[in-house]
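Here the complex is missing one protein chain, while the rest keep their positions.
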Amino acid sequence: MLLRLRKNLGPSELESVLAVARDLDLATRFLDAQRTVLELVGPADPRARSRFEDLAAVSAVLDSSDQPELVDRTRDRADTVVHIAEAVFGGDSASLIAGPCAVESAERLFEIAASVRAAGAALLRGGAYKPRTSPHSFQGLGAQGLALLAEARARTGLGIVTEVLDPRDVEVVGRSADAFQIGSRSMANAALLVEVGKSGKPVLLKRGLAATVREFLLAAEYVLAQGNPNVILCERGIRGFDKFTRNVLDVGAVAHLKLATHLPVVVDPSHAAGRADLVRPLARAGLAAGADGLVIETHPAPHEVHSDGAQAVSLPLFAEIARDAQAILALDDRHLRPTLYSPLGSPQLGV
Amino acid sequence: MLLRLRKNLGPSELESVLAVARDLDLATRFLDAQRTVLELVGPADPRARSRFEDLAAVSAVLDSSDQPELVDRTRDRADTVVHIAEAVFGGDSASLIAGPCAVESAERLFEIAASVRAAGAALLRGGAYKPRTSPHSFQGLGAQGLALLAEARARTGLGIVTEVLDPRDVEVVGRSADAFQIGSRSMANAALLVEVGKSGKPVLLKRGLAATVREFLLAAEYVLAQGNPNVILCERGIRGFDKFTRNVLDVGAVAHLKLATHLPVVVDPSHAAGRADLVRPLARAGLAAGADGLVIETHPAPHEVHSDGAQAVSLPLFAEIARDAQAILALDDRHLRPTLYSPLGSPQLGV
Amino acid sequence: MLLRLRKNLGPSELESVLAVARDLDLATRFLDAQRTVLELVGPADPRARSRFEDLAAVSAVLDSSDQPELVDRTRDRADTVVHIAEAVFGGDSASLIAGPCAVESAERLFEIAASVRAAGAALLRGGAYKPRTSPHSFQGLGAQGLALLAEARARTGLGIVTEVLDPRDVEVVGRSADAFQIGSRSMANAALLVEVGKSGKPVLLKRGLAATVREFLLAAEYVLAQGNPNVILCERGIRGFDKFTRNVLDVGAVAHLKLATHLPVVVDPSHAAGRADLVRPLARAGLAAGADGLVIETHPAPHEVHSDGAQAVSLPLFAEIARDAQAILALDDRHLRPTLYSPLGSPQLGV
Partner (left out) sequence: MLLRLRKNLGPSELESVLAVARDLDLATRFLDAQRTVLELVGPADPRARSRFEDLAAVSAVLDSSDQPELVDRTRDRADTVVHIAEAVFGGDSASLIAGPCAVESAERLFEIAASVRAAGAALLRGGAYKPRTSPHSFQGLGAQGLALLAEARARTGLGIVTEVLDPRDVEVVGRSADAFQIGSRSMANAALLVEVGKSGKPVLLKRGLAATVREFLLAAEYVLAQGNPNVILCERGIRGFDKFTRNVLDVGAVAHLKLATHLPVVVDPSHAAGRADLVRPLARAGLAAGADGLVIETHPAPHEVHSDGAQAVSLPLFAEIARDAQAILALDDRHLRPTLYSPLGSPQLGV
């Protein structure tokens, strides 16, 4: 590791750095006459980078490649592959997560669940607890919504992904969910990340709307640090200056994350676009950039939904997206799990 | 209220809008032949705007000035003035909040507390629970830190403002704190906002780093909706594209908020700049734009702190900022509470 | 067209609006009692929207779909297909533009030209005049660079795309170029857009790094308004808050532009990423989102270049990108022009 120290440090400041080095069993050596570039050599420790970044005497960690954090892709580290019900994320496998923004009624939910399963989804998403900007907006059905999701699983075999917002709800949500969704508003909610980390269940972690990729990875690090390796990173758009889309889908982050971490990465084009008519091209772009799956908001009657209706795609359009996905994955010898049933014998990308 | 509806709505979509109108006792009238501009007339209800925004059939709320939310400045609504210990925020009064980023040791904390009180601060800030990007970073002293803060209050008479991160901690933090700080990472943490709302204690609510002013106001609305009117809004910089400052202090938001809401607004130049050398000019800019107070990170030995040391100002510089504040407030016949003791008989702005 | 007027307009303000309506032969009708929503009916005129937006009395143009501008995709408007040498952009055709950032030497340029042509490029790009942030940076070879580009065309048959920075240079650059590149720094340089518009030659127009899609389209409108329909829009990344990539490739803009305008759209993943290792996945993402071509910076010895070397891809990697392109286009029955020669009989997407 190579540190850049501030200039003209006093003895106590310098000692603050050396003390951390000793604590981590790292040998130290200054590389320049002004004593501002410090090399540290010793055993790899995922805590090392953050410990040094914490110090006021350190202006930058110039190189920490020898002190990887838990999320880092390292030479001998195989891809983490996360299995949830029939879904497989990572390695040569990708899966689709579909469903409504919020769970609204039993009938509607079961209709969607059956349809998206038939069209190729492996997991059902749907919010029982909804994060809302206004206290006056619909906040979800809560426990009743969880019960409906559990019933949908029983009827269809789809695994359930649903959001948890409050560390006090992790246990109850975990009883109905096969995976926790941590929404973008909660990405930096450490208390919540620790609780889902302790649960051991898979976590679909959405990027905060203005989070850097490093902040995103360190949010995952909170979960991994609890001994839970089952994290799926979800790029869902970052806040931009132009309102023709709700957010800017950052496909560069998808490509970068595939190089930087061993964790699987999925894309949520629905929340990125905020418009149903752009979901399909963004879904294709995400997979072409290397994503290991998609999260697609679907609804049989998009106009009736309580929240985010403008971005939900119809079920026939979801089926097209699933066929696209299989075709694009095939270009890289990757596979959609479960495989789409195709009466024509081979997947085709419709236009 | 005036709504813009999507074009060519079907009967069930239209009914979804009319049903909400009936529920809120609002009469409806279409203004155009295409039936896309809908006027609603009736009793003001703070829930109205969000209820309609929730509907997929509504593309925009064009005008909701007759349905103000709880945070809105309305014609007859006086400024909310929040009193915490000797501090007064709002109306013609402003106060200073100062202290270290994190509580580190008893001795250090008491030294800072005594100094900032002498220099003009009314409240002591200091983190016992620290929100950190990495799980490997120092997370604060926790309960021990709270005890030290309570002791600092007993010694100096300063009110205590400290961050709460987890809804499960609201009660314990509230025992030591005179006001809760909700950090920018937690601005959209509804569970936490509801708990501090229920507590009735004053809340220093920091703007999320990519939150719009409307999202910021609606976060405050969560607290107000619990019957707690004592919210102080804190502008602390938004995320920008240039790294010469950590964030971009949005003084336009300060000026806008003073027009849009009755709540007091303070500025945190320390977290905005991330550099001690810009804290003073940004503090001045915030007050000149209309802010009702400042939050300043101070430390007697900035280089030794565990986090954010580069932005902490020394105690003599804090004293200069306090004198600046009093002079700038005086230009508008506003007053710093408590008033600075000045041996020269009148406040002066040093250069 | 539907306008939203400011409230409580005086007679002279209102008259400013009605006068423009008369000038454009539009009939006017207020839709609401407060006279703030004004409907205008009459002949379509591409000037209408901007004329009304110019007025202080108009707070917003709510709907201008009946007054399309020249760039707008309208019901009966076929895709604009731009032909440059063997390249075809638009409709069911796409092409690749490749070459170095700056023209450096004859030998190097001819080597690159021959290689990219063999690998599938239809056009050679290379800067003779370089826009540079610092006056002390290498500004390009100028006229000498243009002569080398002309020679490269003569040797290989590749069409030439090169940047013009100054309206006074349009004539001389036009003698060597088959198409003008307008760089992102110049997107809003109206004098330059007018000159390249008058030239009648094809224009590769890059999006400004913080331009909205509407500003981008209106820059193209400057060229079209001169009677030159041959504009290719180029998405090359927008400025973001995270520096892991130089810019954020906005694939949502690509997808939106394909719906909003009849002009072809290409993607420049090299300038978006600023890193060679992300060029290939971003190129794939752009085409999967619907782009009609790519601009790829290539160099046989990336480390030796005078500018932007870190983002240039090697020639073997460019060849892979070309094979990718052909395979992704095939999924939509689109075609790379000219078609790649493939000894295996069919294009394959390598991994």
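Going in written order, the chains are labelled A, B and C, and every chain counts its residues from 1.
Rule of thumb we're sticking to: a contact is a pair of C-beta atoms (placed from the backbone, for glycine too) under 8 Å apart; a residue touches a chain by one contact, two chains touch by 3 or more.
Given the structure is predicted, the values throughout are model-derived calculations rather than measurements.
Within the whole complex, the absent chain has one touching residue among C:Arg73, C:Arg239 or C:His335, and that is C:Arg239.
Touching the chain that is not shown, out of A:Arg185, A:Arg207, A:Arg239 or A:His299: A:Arg239 (per the contact rule at the top). Set against the missing chain, the residues B:Ala150, B:Val172, B:Val213 or B:Leu340 yield one that touches it, B:Val213.
Interface residues of subunit A facing the missing partner chain: 2, 4, 31-32, 37, 39, 62, 239-241, 243. Listed for subunit C, the residues touching the missing chain in the whole complex are 6, 9-10, 12-13, 16, 46-47, 49-51, 53-57, 59, 69, 131-139, 165-168, 185-186, 188-191, 194, 209-210, 214-215, 218, 221-222, 225, 239, 301-310.
Those residues of subunit B that touch the chain absent from the view are 210, 212-214, 237-238, 240-242, 244-245, 248-256, 258-259, 272-273, 277-278, 281-282, 284-290, 324, 327-328, 331-333, 349, 351.
The criterion applied here is as follows: only the chains that are shown with their structure count from here on.
The greatest centre-to-centre distance from subunit C, using averaged C-alpha positions, is reached by B. In this view the innermost chain, defined by its CA centroid being closest to the centroid of all protein CA atoms, is A. Each chain gets one centre point, the mean of its Cα atoms, and the points for subunit A and subunit B are 29 Å apart.
Distance between subunit B and subunit C, defined via averaged C-alpha coordinates, is recorded as 42 Å. In subunit A, the residues that touch at least two other chains are 210, 214.
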